[in-house]
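In this view, the complex is presented without one of its protein chains, the others remaining in place.
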Amino acid sequence: METIFTYLGYFFVALGAIFLFLGALGIYRMPDLYTRVQAGTKASTLGAMSLILGVAFLEPDWWIKLLIMILFIAFSNPLSSHAIARGSYKHNLKPFSKEQVDAYEEVEESKEEQK
Amino acid sequence: MLFEDYFNLVIMAIISLAFLLGMVRFIKGPTASDRVVALDTISTLAIAAMVYMAHIYGRFIYVDVSLVYAVLGFIGVLAFARYLEGGI
Partner (left out) sequence: MKKKTQKWGRFLYTWLILMIVWYAYTVSLAPAELITGFVVTGLIAAFNFASFTHYGFSLFHPRRIYYIFQFSIVFLVALVKSNIQVAKIVLHPKLPVNPGIVKFKSSLKSDFAKMVLANTITLTPGTLTVDLIDDEFYIHWLNMTSHDEAGIYQDIAADFEKILIKIFDK
């Protein structure tokens, strides 16, 4: 039973697996925490969404629940990466920056002064 | 049929390689935050792997397992971020 949907499913699954791998490679290679969050969690988010979409094409009976999973991943992942980034900044983990551009520093300093 | 078997093997191999890279960062990571980021990526990988295994074995129940795992991983990361901010 090879239809166009099967091939579409294979295509999305392969694309998803490649992006998952690139996300993990980003986690491994990037120089500091914030860039790791950038490259790691988000490339792997697109990878997971694409892979689940591919499975939804391969198994048409499951598409409702798989759609819920895609939506959940799309909503929850930006929240968690934002939470990690802000928490780490408040924990005094300074970002690596070649040109020393850090606009958020003044906000934290003014908060320290208020205390 | 043969093509499908090879395809599944290649996909699972790529995902396991990604697992390995994530684990290296999890063990090396200089700070606790790096480990949590690595853990977050690994749990996304695990979700994707479980959904794909559900397709390979044809069992719908694995999808439920991965959905619950997604929710729990999300809550765990939020709790850790709250701890870093000094909330807990």
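Points worth noting:
Letters A and B mark the chains in the order given here, with residues in each chain numbered from 1 onward.
Quick note on the criterion: a residue touches a chain if its C-beta (ideal position, glycine included) is under 8 Å from a C-beta of that chain, and two chains touch if they have at least 3 such contacts.
What you see is a predicted model, and the numbers here were worked out from it, not measured in a lab.
For the chain excluded from display, the touched partners among the shown chains of the whole complex are A.
Although one chain is hidden here, its contacts on chain A can still be listed: residues 19, 22, 25-26, 29-32, 34-35, 37-39, 42-43, 45-46, 64-65, 67-68, 74-75, 77-79, 81-82, 85-86, 89, 95-105, 107.
Criterion: only the chains that are shown with their structure count from here on.
For the pair chain A and chain B, the distance between C-alpha centroids works out to 12 Å.
Those residues of chain B that touch chain A in the shared complex are 7, 11, 14-15, 17-19, 21-22, 24-25, 31, 33-34, 36-38, 40-41, 44-45, 47-48, 51-52, 54-55, 60, 63-64, 66-67, 70-71, 74, 77-78, 80-86. The touching residues of chain A, counted against chain B in their complex, run 10, 13-14, 16-18, 20-21, 23-25, 27-28, 33, 36-37, 40-41, 44-45, 47-48, 51-52, 55, 58-59, 62, 65-66, 68-69, 72-73, 76-77, 79-81, 83-84, 86-88, 90-91, 93.
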